[in-house]
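One protein chain is absent from this view; the other protein chains keep their places.
Chain naming follows the written order as A, B and C, and within any one chain the residues start at number 1.
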Amino acid sequence: MAWSREEMAARAAKELKDGFYVNLGIGIPTLVSNFIPEGISVALQSENGMMGMGPFPYEGEEDPDLINAGKQTVTELPITSYFSSADSFAMIRGGHIDLSILGAMQVSQNGDLANWMIPGKMVKGMGGAMDLVAGVKKVVVVMEHEAKGESKLLKRCTLPLTGAGVVDMVITDLGVFEIDRSGKNPMKLIELAPDITEDELRSKTEADYVSAL
Amino acid sequence: MAWSREEMAARAAKELKDGFYVNLGIGIPTLVSNFIPEGISVALQSENGMMGMGPFPYEGEEDPDLINAGKQTVTELPITSYFSSADSFAMIRGGHIDLSILGAMQVSQNGDLANWMIPGKMVKGMGGAMDLVAGVKKVVVVMEHEAKGESKLLKRCTLPLTGAGVVDMVITDLGVFEIDRSGKNPMKLIELAPDITEDELRSKTEADYVSAL
Amino acid sequence: MGSPSSRKVYKDAKSALAGILKDDMVIMAGGFGLCGVTETLVEAIREAGVKGLTVISNNAGVDGIHLGKLLETRQIRKMISSYVGENKIFAQQYLAGELELEFNPQGTLAERIRAGGAGIPAFYTATGYGTVIGEGKDVKEFPGSPRFAGRKYIMETGLWADVALVHAWKGDTEGNLIYRKTARNFNPMMATAATVTIAEVEHLFPAGELEPDQIHTPGIYVKRIVHTPDAPKRIENRTTRPHPTPSH
Partner (left out) sequence: MGSPSSRKVYKDAKSALAGILKDDMVIMAGGFGLCGVTETLVEAIREAGVKGLTVISNNAGVDGIHLGKLLETRQIRKMISSYVGENKIFAQQYLAGELELEFNPQGTLAERIRAGGAGIPAFYTATGYGTVIGEGKDVKEFPGSPRFAGRKYIMETGLWADVALVHAWKGDTEGNLIYRKTARNFNPMMATAATVTIAEVEHLFPAGELEPDQIHTPGIYVKRIVHTPDAPKRIENRTTRPHPTPSH
């Protein structure tokens, strides 16, 4: 049985380590904050200029000056600090964030990532995604394995890239893959969702990988 | 009669305009703050991270956390702000300071400035001088016209440069010169100290200049 | 040695913009989404009617709000942004070829603005290398650097505007500014990177009332300041959690 969105988020949460500073993208990655393991505490960065992002506010306590990168109202915590966009991306570009978890349209077996534009469609922009994948120490992609019956894990991305050779791990609804950014080792399957067979996975995956189950 | 140090500082103070943000070097330039004309107010920057530098503190009120670029104890004013060295030199390099007044060992007729090292002697370092002359909108040098009987206003500096083509005006004890940084126009004498003749000045000046008296 | 700073204070947005606006100029506008934007100054630009503007702003406003107003009136010729999602008029004009658009990665945009203000004509970044953003740009490697060896970097250039519009929480008559929470965003860099920076502030104080260690933007960067205590603050994406059930 394929993993649900919540199960994918929970699996991604296992990549968190105590004391990590983490940036979570929009969508399934946002759910990861609901699955932070017991005894582990992490600080969430919001690239619009906040470290130590708290949960959504109670109704009536929204502050228009306090939003996350998805423009949602959020709250602050005892550890919180604010800074400018230049300082925020200095933090990201400078390699200070431990982990970024984000969604994708396509990932290639060498870690290329496409998640910002589809030629011919109106493009909204890359926002901070290119900076995050280029700068953060470890990049984990969480996405559906297929879209409209087509594999999203490819030998080569067909969509314009967000970053080249930037992904360290891909968590789909069918399994978990590790990618060696240096390109020295092939992409590696390290986990399967329950009741998914290796044959089924391989048939739904265009990318080459080796099994390390 | 040649100008005294105080008279040179007073002449330099005439370059101040109301609302200017100014950086003053060590020595005679520091004296300029005693001659700010009536009705004119300026803010003094100290490149170690302060805008709006106040006078020296009263005895007993020195604060070790509040010093100027000469490491002297100073005070703050109602307009004061503090910032990091990176932000301070962003301000300087970015062309936001209106005027820098500083001393020199040599100035050439095209605006080259030498004030930081004498080969063979122990060099203390350029500190912020190279940044100031490269970044500030207008650079005024205040210096003695001669050192040990040798002109300090030269065709070409013989000492290692602090900046190339960076000086806009030179005020010596004998007169005042304007320099066109673009090099399109020759250096121009615009004032003489009292009782100094043009002949005397020319005999004491190695640099070429035209008189605009 | 004080600064005669009350002359920086203008009575309203219109007078703060007087003598500055002209067609085809480059404007930086602070804010992220609708957070920390200069609603009042943008409204005054709409009323002034200048056209052909190049606007550097992370986003393009929302239909009818902030930069959305200048899109409605077709005053904007070109946007330099990282994300322009929430704007139907934008999409229409762009798809009709009436609006030019230059996408920058958000961090590259922020740094290009900081660089412009800091006198840095260009810098290198790994962001965008290997993507369309890197196409045609200088590429450099730094094999001698223990920190930066082993990757490729593209050159990005500093930005500068004719006018920067910034929103601050507190300001004083000297132009010193303090921002609040995530309304800080692009405002501090933009304040440094324009020929004329105009600030609209929620609270205006005499010089000396703001703690000098807490000032985010020194007054040297701010040429004009206008007090806008009643400017609307909008929430783009109101998200809440339920109140906890009281325990008995």
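The rule is simple: contacts are C-beta pairs under 8 Å (C-beta built on N, C-alpha and C of every residue); 3 or more make two chains touch, one makes a residue touch a chain.
Quantities reported herein were computed from a predicted structural model and do not represent experimental measurements.
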Displayed chains contacting the withheld chain: A, B, C
Absent-chain contact - pick from C:Leu21, C:Ile120 or C:Val196: C:Ile120
Chain B, residues in touch with the chain not shown (by the definition above): 46-50, 55-68, 70-74, 76, 82-86, 88-90, 92-93, 112, 122-131, 134-135, 160-165
Residue numbers in chain A that touch the chain omitted from display: 18-19, 21, 33, 36, 41-45, 51-55, 76-83, 89-97, 135
Residues of chain C (touch criterion as defined above) contacting the omitted chain: 111, 115-116, 118-126, 140, 142, 145-148, 153, 157-158, 160, 178-181, 184, 212-214
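Simple rule for what comes next: only the chains that are shown with their structure count from here on.
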Averaged-CA centre spacing for the pair chain C and chain B, given as whole angstrom: 35
Of all residues in chain C, the ones touching two or more other chains: 114
Shared-contact residues (touching 2 or more other chains) in chain A: none
